[in-house]
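A protein chain is absent from this complex, but the other protein chains hold their places.
After this line comes chain A, so read on.
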Amino acid sequence: MSSPARSTRPPTGPRQLHPAAWWLWALGLGAAATRTTNPVILLLLAATAGYVVAARRGDAPWSRSYGAFLRLGLLVLGIRLVFAVLLGSPVPGTHVLFTLPELPLPAWAQGVRIGGRVTLEGLLSALYDGLRLATLLVCVGAANSLASPARLLRALPGALYEAGVAVVVAMTFAPNLVADVRRLRAARRLRGRNDRGVAAVLSVGLPVLEGALERSIALAAAMDTRGFGRTADVPRRLARVTAALTLAGLLGVCLAAYGLLTAGGAGWALPVLLLGLAAAFAGLLLGSRRSLRTRHRPDPWALPEWLTAGSGAAVAALVTWLASRDPAAFTPTVVPPTVPVLPLAVVPAVLLGLVPAFAAPTPPRRAS
């Protein structure tokens, strides 16, 4: 017998990195960001993610989502600051920057304040908090633009595949919905009605939903004619065992959740939780046997994937360890306000996150 053609993509030359590697790397950077409020470290993390995106992003449509996530991060930061200015901050402070006219509120709204003193401490604390959230968003955005979530879902085990498809289809519907709303608002204008304002957007709601429904039915029909949902015949006993395992597993997880949340039951809850998870997982694995699906050219998991995922994990582990050793440097005090300093040991730790910019293969570029 001749050797069969290789079914995974060859691990040399320009190719897409395994999507899971990108997500592990980005989650590592994100986990590191949650360990600190030091703005210098956060900016360093964001810059690291940004550099890797610039170096290894492809030219597919989802690659452009990085800019959107950056803007979203800035928006979150802005909202956090505006709230701190308008509603005040729980952080006690003495350095008053300016005082806004305070809105008198009735007695029942005690504890809520609109306007009033704005302190440096309050602003700084809001800035650090917002920056941490923004950095997290930037990390997710980096993963999103480096590997489309759809490709990540393709790597799911067989039993979860159909749920994965539902998610992918839902995600492709979002841009379609936006396009529909635009088209129908334009059509309102053609009827001589106003196309601006909330009322105009709301009035197209029903036709947009109708359109979405029609599109999903068309897609479902197309998927059915292309063999979606074909199942293999499995022995009835196996099917029964699968169902029993999954059901028992889910039941165990529910019981354990109840036990964990109510006081006193914590002793038995943890083992039950673990047992339940194990049973559900076994059910999933057995359930995958019903699926006939094969994968066309799955992405290989080779050295670049190990390096990428490893660098993310290393950043997370090192930053967490350093933060536990020197908490003061990682959470600079705002009362009284201090200039945040960059602990030198953190720089190489964070810069480890740059490894994929060199280790990951370049994505294939299309001649345009």
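Throughout what follows, a contact is a pair of C-beta atoms (placed from the backbone, for glycine too) under 8 Å apart; a residue touches a chain by one contact, two chains touch by 3 or more; residues count from 1.
Simple rule for what comes next: contacts and distances are computed from a predicted model.
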item	value
The complex's invisible chain, by UniProt name, from "histidine kinase", "Transmembrane protein, distant homology with ydbT", "Carbon-monoxide dehydrogenase medium subunit" or "Cobalt ABC transporter ATP-binding protein"	"Cobalt ABC transporter ATP-binding protein"
Contact residue for the chain not shown (choose from A:71, A:193, A:240 or A:325)	A:193
Touch with the omitted chain, as defined above, among A:222, A:261, A:274 or A:328	A:222
Omitted-chain contact residue, chosen from A:20, A:165, A:201 or A:357	A:165
Touching residues on chain A - with respect to the absent chain	4-8, 60-62, 148, 150, 165, 169, 172, 183-184, 186-195, 203, 207, 215, 218-230, 232, 292-297, 364, 366-367
